[in-house]
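The next block holds one structure in the form of C-alpha cells; read it before the comments.
The complex appears here minus one protein chain, its other protein chains still in place.
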Amino acid sequence: MIKEGTFGPAEAIVLLALSSLSRGFLSYPRSLVEIAGPAAWMTPLGGLAVALVGVYLISLVFKRNPGYTIIETTEQAFGPFIGTALNVLIVVSAFEMVGALFLREFSEAMLTTTLRFAPISIIDFSFLTMGLLGAYLGIEALARTARLIYLYVLAGLLITVLSLIPFWNFYNLLPLLGKGVSRDFLHGTYATAGIAEVILAAVIVQAMGGVKNFARIGYISMLISFGILIVLLVTLVLTYNWPISEEFTLPFLRLYRTIYLGRFFQRPEAVFILIWSVVGALKISLMLYGAAVSLARSLKLPEYRPLIWPLGLVMYIIGLLPLDMPAAVNLDVYLRGFVLIPDYLLPLLILAAYWLKGRGKCAGS
Amino acid sequence: MRAARLCALFLTALSVLLLTGCFGSRETDETAYVLAIGFDKGEKDNMVVTVSIANPKVIAGTAGGAGGTKEVGSNVLVLSVETYGPLTGLEQLNTVTSRHLSLLHTKAYIFSEELAKEGLADWFSTMSRYYELRATSFIFVCRGKAKDFLEKNQPPLELSPTKQYELIGSLSRAHGLYKNTMFMNFYQDVKSWSIEPSLPLVAIHEGGLETAKPGVKKGGGYEPGRYFAGEVPVSGANKAQIMGTAVFRGSKMAGTISGEETRYYLMLRGEFENGFFNFVDPIIHEPALIGFAVRQARSPKYATHINEDGTTTIDVDIYLEADLSAMLKDINYESPELKPVIEEAFSTYIRHGCQNLIKRTQEEFKTDVFGFGFHLKRHFWTVQTWHDFNWLERYPEAQVNVTVHTRVRRTGLMLKTSPSKED
Partner (left out) sequence: MSTLKHLLKLISYQENTDREGFILEETANDRQTAQKSGPSSESQAAPEHGDNKEKAPAGRRSFKKPVRPSGKANDKTKKRKDSGRSGEENPDQESGQANGIKQAEELSVSASLAENREIVGKLYGLPENKDIIVRDIAIGTDPVIEGFAIFIDGLVDKSVQDLLFQALMLFAARPVPPGKGKLASYVKERLLPGNQVSVRTQFRDILDAVNYGDTALFLEGCAEAVLVETKGWEHRGVDRPTVEQVVRGPQEAFSETLRANTALIRKLIKNENLTTEFLQVGARNRVHVAVMYLRDLANPALVAEVKRRINSIKTDHIIDSGVLEEFIQDNPYNLNPTVMATERPDRVAAGIFNGRVAIIVDGSPFVLLVPVTMYEMLHTGEELYSRWQLGTFIRYLRALAFNLSFLLPGLYLSVVLFHHEMIPTELLLAIAGNRERVPFPSIVEVLLMEISFELIREAGLRIPGVIGSTIGIVGALILGQAAVQANIVSPILVILVAVTGLAGFAIPYYSLAFALRIYRFFYISLGAALGFFGIAIGLFTQIILTANLKSFGVPYLAPIGPRTVTGADIVTRLPVFFHKKRPDYLNPQDIKRQPDVSRGWIGHKTGGKDD
C-alpha cells in the first residue's frame, strides 16, 4: 500500500481551508460579483450548504467501507472496469484539470502584476517545480507547511479587511438581493459549490486519520473556507461598488493596492504576492499529489512518486493550452461545473450502487 | 560522484544569479519617476501630456557630506508632449528622457477644465487598466492649463513634490474648502447609478492681492470660501491654490462651485470635518460678524420617501457642533439666554446655503453629487428595479428639505464677555 504518513485534524483543517482559499485570490470573486451584483456575498451560502451535504454523503460512503479511500470504494461499488474508468476519467482528470488551470491562472496573475516582461513558461515552471517538490515530499510535509504559514495568510487577509475600513461605503451592499434571488442562489450555488477540496479530502482520508475524523474535518474546513470567501466578497463590494468590482481582473490584488494608511504605508501588494505565491504553490502541490495518489491507487501501484513527474508535465502542458488570459478565465467557469461531478455526483452514484447491491443481495439471499 | 552531483545542484541554484535583470527588473537609476501628470486639450492632437519627473540627485542631497557647494537645481523636471492619449504620450516622452518613465509614484493627475468639459471617460478606462496606476492617487481639475500649473507649482517648503499632494489631502479635512478625491472614488462615482462625481479645483495664481473681492463693509460677501481656485488674493512664493469643486455629470464637467459651496456640499454628504464660518450677528446685524469653528457632530440623517407617482422626498438633518471663536462686538453670547439665538441664526444661515446649493445642482447642473441615491436604494430589492427607477434622471424633480441643528459647545478661553468701555 502507499505509505502516506499521517497528520491530525488540526493540520488537515488548515490544509484544506488554505488550499480552497487560493481561488479567492484569482479572478473568481469577479465572476461572483458578475453573477449576483451587490449580493455577491450571498452566493457562497448556497455553495456552503451543498458542500456540507457533499461531505456528509462522502462520510456515509466511508461508513460502509472504512479503511479505504474513495478510489477503492468506487472500484468495490462498480466493479473493476467501470470503477477504474470512473476513477481515472473523473477523479484523476478533475485533479489534473484543476491543477493545470490554477497553474495557468496563478502564472498569469503573477505576470499581470509584477513580472510583466517575463515569459510565462518560466513562472509556470517555477510553480511546477514547487508543486513537484511539495508532492514529492508527501502530504505530511504539505500539512506541516500549511500549519506553519496559515497565521501569516490570515494576518494578510485581516490587514486587508481592516485597512480598508476608511473606504467602506455600506450603501454599496444595497439593493439587498442583488440581481435577483434566482441568480443569487441558483446560479451562485452552481458557481461556488465546485470546490476540489471535497474530493481531495476523500482521497487523502487515510492520511487524515481515517473515517472517524473525516466528517468533522470536512465540515470545519468547508465552513472556514466559505466563510473567508464571504468576508472577502463583502469587503470587495463594500470598498468598490459592484459595477467596478465586475471589472477587475484580480479583485483581491486591487483591494490590496487600495490600502492607504497615511503617507508611509501604501500599496503593500508585494507582501500580497508572497502570500499568494505560497498558497498557490500549496494548492498546485496538493492537486498534483491528489492526481498522483489517486492514479496510483486506481492502478494498484505500490508507490505514487514515479507518477509525479509525468502528471506534472501534463499539467504544465495543459496549462499552457488556453490562448490568452480571458480564455483561461472562461475555462474556469466550465471547470467549476466539471468538478461538481466527482464532488457530489460520484458519492451519490456510489451510494446508489450500494443500495442496489443491498437490494439485490436481499432479493438474492 | 556524489560531490559532483552536489556541486552541480549548488551551481544550478546559484546560477539563478545570472538570470537577474531578465524579467523586468529595473534599477532605480534607470527609472524616471513621474510625480504628477497633467492633461490639457491640445490644439492639433487630442491632448497635451505634461509630466513632472523627480530629480533624485537634488532630493537626496550629496552623500557623505563631502563639502563644497550644494547643487541648486530644481527638484523636478517638467516635460510636455502633444499626443493622442496618456500612454502614447508616455511612450513619446520616453524618447526624450534617458530613462524609463514610471507612473508607480504618480500622486496627482491634473486635468484641465476644457478637457473635463469634454468628458474624461475615455482616459479613465485606459488608466484603470494600466498596471502602474495607483488607485489612491489624487485627481484635480485645473483652471487654466495643466502645463502651466505643473511648471509653476514649486512649493518652497517641500523638498519632495509628492509630499505636497499628500498633505493637500489632509488639509482638506481641516477647512473643507475643497474635497480631496482619489482616483478610485472618482471612477466609482462615474460608473455608479446613485451618485455623480466631483473633483477639486486647482489653479496657479500669478497676481497678488488684486483679485480680492469686496468685503462685507464695502458691500460684498463675508464667506472665507467665496473664491475659486486661482482667485484667492494671496501673494508670495506659493503660487498653487486649491479651492472649490468641479461638479460632473457622468464624466463631463457640468460646472464649478466655490469654496463655500463646497463646504455645504460636504455637509450634505456627511464628510465635512472642520471649518471656520462667519455669519451675521443676529442682534446687531451687518456689518458685525460672529465666527464659529464648526465641525460635524455626527453623520447626517436621511429620510426618504418615494410617493406613488414616482416623485421623491428627501429630508436631511445635519448636526453641527460649533466653538465660538470670534466676535466683533461685546455681547455676552456665552450666556444661556443668548446662546440659542446664535445657534438658531447659524442653523438658518447654513440651511439657506444648503438649499441654494441643492437648487443650483438641480436646476443648473442637473446632477446629484450628494449621493441621495444611496439612501433611496433601500426601497428597492433588486438591481434591475433600481436601474429602471433611473434616479439620476429624476433628481431635478426631487424635493429636498434640509434641517440644520447646531450646538455651541465651547466658547474658547473666554467664558464671559464683559462690555468694553464706551468711548
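The letters A and B name the chains in turn, as written, and every chain counts its residues from 1.
Methods note: a residue touches a chain if its C-beta (ideal position, glycine included) is under 8 Å from a C-beta of that chain, and two chains touch if they have at least 3 such contacts.
Treat the numbers as computed from the prediction; the structure is a model and nothing was measured.
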- line: Of A:I123, A:V161 or A:L253, the residue touching the omitted chain is A:I123
- request: Please pick, from A:L52, A:I120, A:I149 or A:I318, the residue that touches the omitted chain in the full complex.
  value: A:I149
Task: Using the touch definition up top, pick the residue from A:T84, A:T112, A:S163 or A:T249 that touches the left-out chain.
output: A:T84
- line: Of the candidates B:T28, B:T95, B:N307 or B:S418, the residue in contact with the absent chain is B:T28
Residues of subunit B (touch criterion as defined above) contacting the omitted chain: 6, 13-14, 16-17, 19-29, 31, 33, 35, 54, 56-61, 63-64, 66, 102, 104-105, 107, 132, 134, 160, 162-163
Message: I need the residue numbers on subunit A that touch the omitted chain, in ascending order.
response: 1, 7-8, 10-11, 75-76, 80-81, 83-84, 110, 114-115, 118, 123, 126, 129-130, 133-134, 137-138, 140-145, 147-149, 263-264, 266-271, 273-274, 276-278, 281-282, 300, 302-303
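Assume only the chains that are shown with their structure count from here on.
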Query: Roughly how far is subunit A from subunit B, going centre to centre by Cα mean, in whole Å?
result: 43
- line: The residues of subunit B that touch subunit A in their complex are 22-24, 128, 131, 134-136, 163, 166, 182, 184, 187-188, 191-194, 371, 374-375, 377-378, 380-386
- prompt: Once bound in the complex, which stretches of subunit A touch subunit B?
  reply: 37-38, 112-118, 122, 167, 169, 171, 174-180, 240-244, 247, 254, 257-258, 260, 263, 266-267
